[in-house]
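Yeah, one chain of the complex is gone here, protein chain that is, but the others are all in their spots.
In order of appearance the chains are A and B, and numbering begins at 1 in each one.
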Amino acid sequence: MTLSLSDPTWYPIASSDDLPFRHVYQGQLLGRELAVWRADDGNVNVWENRCLHRGVRLSIGINEGGELKCQYHGWRYANRSAGCTYIPAHPADAPARRIQNRTYPVREAYGLIWSAANDEQAFRPFAGAEGHDWFALRPMPVNAAPEDVLAALAGLAPDDQPADLLPGLAVRFGGTWYFVQPVDAGRAVIRGLLREQPADAVATLRHYNETLSKLRDRLERAAARKPAPEPLQPTFEKLSADLATMPDIAIPRGNTITVVVRRKWTSADGVIGFELAARNGHLPTFQPGAHIDLHLPNGMTRQYSITNGPGELMSYIIGVKQESASKGGSKVLVETVREGDLLSISEPRNNFPLRRDAVRTVLIAGGIGITPLLSMARFLDKSALPYELHYFTRAGEQVAFRGDLEALHGKVILHTGLPRAEIGTTIASALGQWSMAQHVYVCGPGPMLETVRDTATAQGWPEESIHFEYFRNDKVIDNSSAFDVELARSAMTLHVPSGKTIMEVMRDAGLTVPSSCEQGACGTCLTTVIEGEVDHQDVYLNRSEKASNTCMMTCVSRAKSARLVLDI
Amino acid sequence: MPSIDPITRDLWQVIAATDEVPVGLVEITTLLDVRLALTRDNDGNPVVWRRTDEEQGDEIDPETVLDRLPVITGYGYIWTSLGTPPKELFPIPEYAEADRKNMSCGSIGLAVSAPRAVENFLDMGHFPYVHTDILGAEPHTEVKEYDVEVSEERDEVLATRCKFIQPRAAKSATEAMEVEYVYRVPHPFCSVLYKSCPEDENRRDVIAIFLQPMTEERCRAHLLQSMIDSTSTITDLRRFQQTIFGQDKPILENQYPKRLPLDPRAETPIRADKSAIAYRRWLSQKGITYGVIPMAS
Partner (left out) sequence: MTITLYDFELSGNCYKLRLLMSILKLRYNIVPVDFYPDRQHKADWFLRLNPFGQLPVLKDDDLILSDSGAILAYLAKKYDESGQWFPNDPAVTAEVLRWHAVADDITSTASAARLALGFFYDFDIEKAQKGAHRIFRLMDEHLWFGEREGRDWLCSPDHPTTADIACFPYVMLSEEGGISRQDYPALRRWTDRVRRIPGFMVMSGIFPAGRAAEES
């Protein structure tokens, strides 16, 4: 029998005990090296043992609980998705491209960790697995061909109890199962299971360990007399073409994802929590500060920040403000959406990236603005980075996500029911004087944003150190310019006079143009620019995206040049 | 045996620090999969030849070696070639300045290809993680925009305006400072850097790495320092450089594949990697195939 790189069989690759928290295990299956690690939520990750950046083994990296950190340049990869969430060399950027490490299927069962070279086969328990309290033996690595190891194990069976050869390089006799993990052409690990817990665990383990050590020594002596088999030659998969070029700013338009409302609850007075779960598997990677577009049953789109911590991808948790004045948006969510309903969301997008290179991070939240900042605090927490979270609400009952806030290890300060005047002085002392590598992130009602911005500026905080996000475009739109737009794919040129938007002109010409907020905040009308210089007036694109001059929002933005060529 | 591309064959390749080769005794080494022997004659001049049955430490009369490979000395090192080398080595003019402390810092084996080691030498993003508290420290991890060009006239990659915040930039540094670097790659397997000198703000310390490709996946790093430092001893300065290099070694030896992939779709570049991208492209355009995984044509 020769081993095949594309063998879809599930093999055990580690014991459950091999994966204590915050450890990275180095494994190998069918010639491919694996970095295996357990996140703090218990989930086991089996990844190709190679960072996508410069090919360094991830098994020398650091398990931070929700993310794995590469030892070479500190890139972080998220639990479950293996998506890259942070690139320290460019701390102000949200990794725009979908950099995702290669993952392998995984299942933890019977005291072992199982994986396969591909996901062609669903995991199926071995025959007779169910209904027993399995006991894992000490794994025994052997430098011999897996098929030889299997044959030798079968030879251990007593004469009156012939060995049962099972599918997947396994053998059984009596209450003992042996699985051979094909590490490589000339290397294997014997992973034994006993059907029941022995009376004296350690004595039993020692007994089997002795037997298997002798078997190993015999096998290795025999292997040494034969020519060593050629190791398997796995290849590394190529990256997608968009990752191969440098940087440019590609904005993930993303697909929509259907999620199910797993839980809906009152998190605080006026704040409803929603847990949106993937229907199968996990949701896409997100970074702290990211939001999703939620497509509501009534056709509207609204943005909500993800509150989750690193590597929490089984569901996104959002907080929705119950506004009496709200016209249709959150109202629909709060009043008509129920647990079990399906909703459609966009992939996460990040206009509010968190730098992790600050010596001090100040997070200031007002009311529902806590949501992105809670996520940020959770990320900083896991990396043991210092931060102060100030959370302003009108009353104690309005403090949302209270339990989650209490679980944080950083400085969390609740300011409830402060009179207007005191809010200003509190913010001023929370900020303090600026010094190098300090950053403040603020999310809350407009006036609060302004207060933080003005106070920070007055106290010496430079513009680059003050971070905030708009879900609403409060800027006054200057629509005085007039110019031509050429629609490359539609082969038409239209004139945009002052006082009209590009979107309106296109609609007048009979085109269907998707939109939602029509104030440059939601991203629905994002369009690719082929030529011409854009006069950006939206709050959706971030600074570098705007500077790239490759895309625009046709609902508010215009042209600085006489002509724009759009990919429509 | 892997074939050696003609560009690589005709280059000067470093093989040893001149002073470390004893007169009249055989040193052995490997270059481009070829076993070499070398010694120095009574005048101290190096003699290099293809090794047959000589062993390390054998006594030898250099006069008896007839079939010799070309030899040149420069920057404290012996260079040879398996083909027809150019007249001269690439220039490092600072080396000749009288008040500099010039020194080799040991030749250290690395289980990785020479181009991977060059690329690591050009890279600033790893400072906080690999050279923690010396050349970088979290949280200061940002690699700011810098310039890269391939100089036509000198046929070398040049990166300028490279800046990084460093806790202890040199042996003589006492406090954190923003350090400015210039990087040159004047030879496919050699790189030279210039960095702000803590002692004299108008001059620059020079550090070079010369890689001897032993096989496609193994090399020997020869380190040169040419420093402006009136207080430290050679031993101190060597120790500093060896500390740094000893930190890079486990990273390099954990890189896969060991040869440098030139296909842009093999690894994920970011803006901070501009110089590496230029270097890979330059190797590709030159037609270097030794120690790299060439782009599939």
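Things to note:
The working rule: contacts are C-beta pairs under 8 Å (C-beta built on N, C-alpha and C of every residue); 3 or more make two chains touch, one makes a residue touch a chain.
Remember, it's a predicted structure, so these values are computed and weren't measured experimentally.
Listed residues A:K69, A:R302 or A:H536: the one in touch with the omitted chain is A:K69. Considering B:D10, B:D41, B:E94 or B:E253, the position touching the chain not shown turns out to be B:E253 (whole complex).
Screening A:Q26, A:T426, A:S481 or A:T528 against the full complex identifies A:Q26 as the residue touching the chain left out. Along subunit B, the points of touch with the absent chain fall at residues 17, 20, 29, 56-57, 104-111, 132, 220, 234-236, 238-239, 242-247, 249-250, 253-254. Subunit A meets the missing chain through residues 14, 17-18, 20-23, 25-28, 33, 40, 60, 62-65, 69, 71, 138-139, 141, 189, 201-202, 205-206, 209, 384, 407, 409.
Note that only the chains that are shown with their structure count from here on.
Every residue of subunit A that touches subunit B in the complex is listed here, in rising order: 33, 49-50, 52-57, 60, 71-74, 87-92, 99, 236, 238-241, 243-247, 356-359, 385, 437.
Considering their complex, residues 119, 123-126, 128-130, 138-143, 250-251, 254-257, 261, 263-274, 277 of subunit B touch subunit A.
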